[in-house]
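Supplied in structure tokens, the structure appears directly below.
Of the protein chains in this complex, one is absent; all others appear in place.
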Amino acid sequence: MSPSPVLAMRGIDKAFLGVPVLRSVDLDIEPGEVHALVGENGAGKSTLMKILAGVHTADAGTIELHGRAVSFTHPLQAQHAGIATVFQEFNLLPELSVAENLHLGREPRRRGLIDRRAMAERTAELLADLGVDDLAPAAKAGTLSVPRRQIVEIARAMSQGADLICMDEPTAALADAEVELLYRLVERLRDKGVSVLYVSHRLREIFDLCDRITVLKDGERVATVDTPDITPDELVTAMVGRRIEAVFPEPLPGTETGEVRLRVEGGGNAHVDGIDLEVRAGEIVGLAGLQGSGRTEVAEAVFGITPFTRGTVAVDGAPKRITGPRKAIAAGLALVTEDRKAQGLALNQSVKANARMVLDANARVHSRERLARIDGVLSGLDLVSQGGDQEVQYLSGGNQQKVVVAKWLAAEPGVIVLDEPTRGIDVGAKHKLYSAIRSLAAEGLAVLLITSELIEVIGLADRIVVLHDGRIAGELPAGATEQQVMAYATGRSPA
Amino acid sequence: MRHLRTASAALIGGGTGTVFALLAAIFIAVAFINPGFFEWPSLMAFLKQAAPLVILAAGQYFVIVSGNFDLSVGALVGAQVVIAAKLIDGEESRTLPVLGVMLLFGLGVGLVNGLITTALKVQSFITTLGMMLVLYGAIRLWTGGAPTGSLSEAFRGPGRRGIEGVPLIGEIPWAVLIMLGAGAAAIWLMRTRFGRILVATGDNDLAAELSGARTGTVRTVAFVFSGLSATVAGLLIGGYAGVSAQVGEGMEFTVITAVVLGGVVLGGGRGSVVAAMAGALTLEALFTLFNQMFLPASIRPSVQGAIIIAAVAYAAWRRTRRPVAATATVNADPS
Partner (left out) sequence: MSPRRLDTTALIYLALAGVVAVGGAAVAMDGGNLFSTANLVDMFTRTSLTGFLAIGMTLVILCRSLDLSVGYTAALSSLVAATTMDGDPGRIVLGVAAALLVSGLIGAAGGAVVAFLGVNPFIATLGVGLIIKGYLDTRYKGPAGDVPALFQQFGYTRVAFLPISTIVMLALAAAGIWFLRSTRTGHHMYAVGGDIDIARMSGVRTKRVLMAAHVLCGMAAGTAGLLLAARFGTGSAESYTNLYELDAIAAVVLGGTLLLGGRGGIAGTVAGVLILAVLDTVFNVMQINPFAKDVLRGAIIIAAVAIYARRQLGRTARRPRFDAATTGAGTGRP
């Protein structure tokens, strides 16, 4: 290890609401190094990155940049210190041009005025420097394609004079040809002596691009190795391997797999293709895949938000044309969405108002009996609140999720699609949700469980369907290993 | 009894209690200056005068809580009065048919506002601003500039007269009864599925939509209710004050002030209809207080402006100070 790393993080601890997310993590990054940060979902990668970006502050530990201790309480401080972060969600203003976005807040000036010529020139230089020659500095960011926006974000990080650029799953939204472009960019950065912290699941990229790899598992650093010293299979083994039995409840007695309740044949639209799915009563089917593999898109297609344009969907044997949420609900479907705050809850409303939202919105499922059962549904999920009149914004994440689940259960669906149901909730609440999912199956519901956490699919699903690049890469029975799932998810065949 | 319970629930929860405290404080001040105010006749006169604004506030509440504005209500109130005068033209027998025409017109204006806002995706501020201009011009175009015709006695009844000879109270104005009826209807509506979905839509329209709600439809219906409230208010104001070209002018801002004073948040999803109506009552009480204090009427807008800024600033300040236990978990996404 060279004597003067760009970045040295030592003993970083971070907990949210008392749940430790990072435990004493160390990370060193050398100048001009491309350093991969890998780990399963929930391993703590994003949190570590957000600490570097100044979004979160570490509870304990030190960060040294070029040997000098730093601490960030605001993203601007991190930027000024020379750490730039390219997040997955875009941080460009669509109405501003590429050049304006690149220089926002730091516009070059001459005699106090914005020097547009210098701005355009610098932009052209920067882009040329990155080997990008077909991006007009004057183009509005909103008119660019996704990979081009990403280029702009990276160029912006460069223009900030950053000597460490963190990239969060940069290829999640890219097609293969565009990934090549990203490779070239990263290699340019390395040539210029800029260090890159590369957060990704995609093994191929990691082995193609990165010099060293740090593996996180359950918030701890498992290993930091030179890339040549490890094989893909060893890396997967290092990432996975949590004890599953301890966490997941067994199927409830009396759970029986019955008739097919949801069947999709040859489903496809702009985002996914060739989707064949079958979920039976009492069955939990896991839908696994890496970020950007089309998991959520399948859920949205089934629920009619972005309907399938090809193929057929049948619910309880009857063919259905599901072109919107109302049709889906009428057909007996329910969708617990990925982002419960943006898509699931009216945060200023009470627990009760949210729990009856689906019933209130759909005359076809509304009934006095179902309304009367809501309290029972909520207490069946062990909701902890100060009563039905409490506004859901004051509940914890886990309890909010229970309200979302209750809202759907109130309508007594036959098929329930759960998209990342445990995202951002603490371990205890996760446990209760797992039990709840089991009892849904026991009651004869068909459950389609979408999750990016491998152990969840493995611990809960009766069958696992793995997606890769918008298509089904393979199907595995219960008892599959994480390596097998990962193999399909990364586009290889399991050994 | 139920209204009382709703009112008290609103007092305790939801953070809309401030307006009731303010209303009580103003009433106390009025009582201090003029103890006679709380005798039935003057109290009834106060309520009669306040009734149109309270009804408009209920209508505006539906629109605001669903996340929109209705700036066209003032012009609509004016239009309705002018339409009534021109069509009735002093003929008693035309009263009922003309009321029917007004009703259709009010509902139609609301429907157009709603459809332009939801189907054409024009911000409601612009839609209803445009509607305000259209109504203003169209009515004057139709009447040739100044209102023509006159209202019938029957038409003026609801705004002017009442049930006489009620023991203890004396006369109960029709306007007060209409106000109570409209208020009760509004409270009832907000407890129906429609009301719940309306608030949910204003709070988070994506979540409502994904739950199967027809968000565009409920928002449109909210505009229709606002149009209806302007029609009823027009009937009362026309009856009370007669016809003039100025009827309704600036009322859209007064009523939005009232609703916001009631703790209803612009942008939707927060606040109760009871509090919105209480806001209107508070504003009217404030004007009464000014009268009692012999303040010049011209100073009213200043106080109104200062109070509305203070009320909203206070609400904003309280929201930021409130402990939000859940926010920590937003960031906890360890993905």
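Every chain is named by a letter (A and B) in the order it is written, and numbering of its residues begins at 1.
As a convention for this text, a residue touches a chain if its C-beta (ideal position, glycine included) is under 8 Å from a C-beta of that chain, and two chains touch if they have at least 3 such contacts.
Note that the structure is predicted; figures quoted are calculated from it, not measured.
Trainee: Quick one: say which of A:Ile83, A:Val98, A:Ile305 or A:Val457 touches the chain that got left out.
Mentor: Once the missing chain is taken into account, the touching residue is A:Ile305.
Trainee: Which residue among B:Leu96, B:Ala138, B:Val166 or B:Met293 touches the omitted chain?
Mentor: B:Ala138
Trainee: Can you tell me which of A:Ser4, A:Thr73, A:Ser145 or A:Thr231 touches the chain that was removed from the display?
Mentor: Checking each option in A:Ser4, A:Thr73, A:Ser145 or A:Thr231, the one touching the absent chain turns out to be A:Ser145.
Trainee: In the full complex, which of A:Gly219, A:Pro325 or A:Gly474 touches the chain missing from this view?
Mentor: Touching the chain that is not displayed is residue A:Pro325.
Trainee: Contact with the hidden chain only, please: which subunit B residues?
Mentor: The missing chain touches subunit B at positions 69, 116, 120-123, 125-127, 129-141, 144-145, 205-206, 209-210, 215, 253, 256-257, 260, 266-267, 296, 298-306, 308-309, 312-313, 316-317, 320.
Trainee: If the missing chain were put back, which residues of subunit A would it touch?
Mentor: 75-76, 79, 89-96, 100, 104-107, 109, 112-114, 116, 140, 142-143, 145-146, 149, 173-175, 268-273, 294, 305-307, 309, 324-325, 469-470
Note that in this section only the chains that are shown with their structure count from here on.
Trainee: Provide the C-alpha centroid distance between subunit A and subunit B, rounded to the nearest whole angstrom.
Mentor: Computed value for the inter-centroid distance: 45 Å.
Trainee: For the complex, which residues does subunit A have touching subunit B?
Mentor: Checking each residue of subunit A against subunit B gives 16-17, 19, 21, 41-47, 50, 55-56, 219, 303, 305, 325-326, 328-329, 335, 337, 341-349, 353-354, 356-363, 366, 389, 393-398, 400, 407, 423-426, 452.
Trainee: In the complex formed with subunit A, which residues of subunit B make contact?
Mentor: These residues of subunit B touch subunit A: 13, 193, 196-197, 199-200, 203-204, 206-214, 269-270, 323-326, 328-335.
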